[in-house]
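All protein chains but one are shown in place.
Coming up: chain A.
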Amino acid sequence: MSDISRAREMFTRRILDGEGKTTGSERQAAFNNTDGAGPGHSLIDEVAKKANRIMDEVAKKANRIMDEDIAAAKASGLSEDQIFELVICAAVGQATRQYEAGIAALRQTVGEV
């Protein structure tokens, strides 16, 4: 069988913790589909707030994203490289939640294997 766990972990760590044009907390917020608010996240980054709406769309209804949405993200002050990074983190975050939901249901059904 395929084992993507190590490669997926390396990939996730790279996009969240590696070098970038956005901060790690901004990328984590995009990945989690949150605006970073809440206990332990008192420093809400302005960029992450501005990007929050489009990241929510990437996670939930990417096929409805329009040219105007990306243009609005640029107009809010995000550079193209920042949008590139945050969109990737939002997409990987949502796919991760789906994948983990599937694996959890599998484990629940057959026990730990």
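Quick notes on this structure:
The rule is simple: contacts are C-beta pairs under 8 Å (C-beta built on N, C-alpha and C of every residue); 3 or more make two chains touch, one makes a residue touch a chain; residues count from 1.
The rule we apply is simple: contacts and distances are computed from a predicted model.
With the options "Response regulator", "Carboxymuconolactone decarboxylase-like domain-containing protein", "Acetolactate synthase small subunit" or "Dihydroxyacetone kinase subunit DhaL" in hand, the undepicted chain maps to the protein name "Carboxymuconolactone decarboxylase-like domain-containing protein" (source: UniProt). Mapped onto chain A, the footprint of the missing chain covers residues 1-4, 7-8, 10-11, 14-15, 18, 20, 54, 57-59, 62-63, 65, 67, 70-71, 80-81, 83-85, 87-88, 90-92, 94-99, 101-106, 108-110, 113.
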